[in-house]
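Complex shown without one protein chain; remaining protein chains in place.
Presenting chain A:
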Amino acid sequence: MKDMAMTEAGLSPLLRVEGLAKRYGARIGCTEVSFDLWPGEVMGIVGESGSGKTTLLNCLAGQLAPDAGRVLFDTRGRGMVDTLTMSESERRMLGRTDWAFVHQHAQDGLRMNVSAGGNVGERLMAVGAQHYGDIRDKAIDWLDRVEIAEDRVDDRPSAFSGGMRQRLQIARNLVTGPRLVFMDEPTGGLDVSVQARLLDLLRGLVREMGLSAIIVTHDLAVVRLLADRLMVMKSGHVVETGLTDQVLDDPQHAYTQLLVSSVLQV
């Protein structure tokens, strides 16, 4: 009923996942995952290591082929399309334009032997930009937005600190104005003060650009700050979903209660 009302109002989910499952032989990667993600919404996926968070994210982003289920994305031209059955060139085109993927380790998402400007410009050139001056201006603009000084534009990421690399990776992903961002532990491996700055930056960018995002993390503080909605996973199953504050303040499932209570209070 609620869905009907929203559709009539001209709103449809950006991403609809139906019965997604991925198995590794006899073991379950993730199973029976269904949810809708609405435009402008940030969803957090939390759970311990091995709970299937990353498997799920990779299935959603088209990097792993799931065994069952559908992933419908609201494309610009054709409306809701199952990304699992679309042609590979279409899916890769999505990956360069409307989708972005932020890796946990920045070196997986960056070209380490290409300058910062080239890294940011790559997505622009991949969609056909052929004017050097424009590409460079846009790259510098984006470096500025992620708080990297303009004079570092020709330095390689190998000369950057961990936090800067992560911010560069975010700039590289957001430069083409994607509508959906997948993030895999975006703050993993960074020290707390750098984490705080990065979270601040991400929160600003997500609100400012009206991005939808799916954030996989084991860090509850990250989802508390960024996510509107939360999905808790355990052993490949979704055990609890709800608004972030609701889930964190009043956890219903035993595992969620354990997760919330195991956070150290300083």
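Please note the rule applied: a residue touches a chain if its C-beta (ideal position, glycine included) is under 8 Å from a C-beta of that chain, and two chains touch if they have at least 3 such contacts; residues count from 1.
We take it that contacts and distances are computed from a predicted model.
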Listed names "Ferredoxin-type protein NapG", "3-oxoacyl-[acyl-carrier-protein] synthase 2", "ABC transporter ATP-binding protein" or "Alpha-D-ribose 1-methylphosphonate 5-phosphate C-P lyase", matching UniProt entry of the absent chain: "Alpha-D-ribose 1-methylphosphonate 5-phosphate C-P lyase"
Among A:75, A:115 or A:235, residue touching the chain not depicted: A:115
Residue numbers in chain A that touch the chain omitted from display: 88-89, 92, 96, 111, 114-115, 117-118, 121-123, 125-128, 130-133, 135-136, 153-154
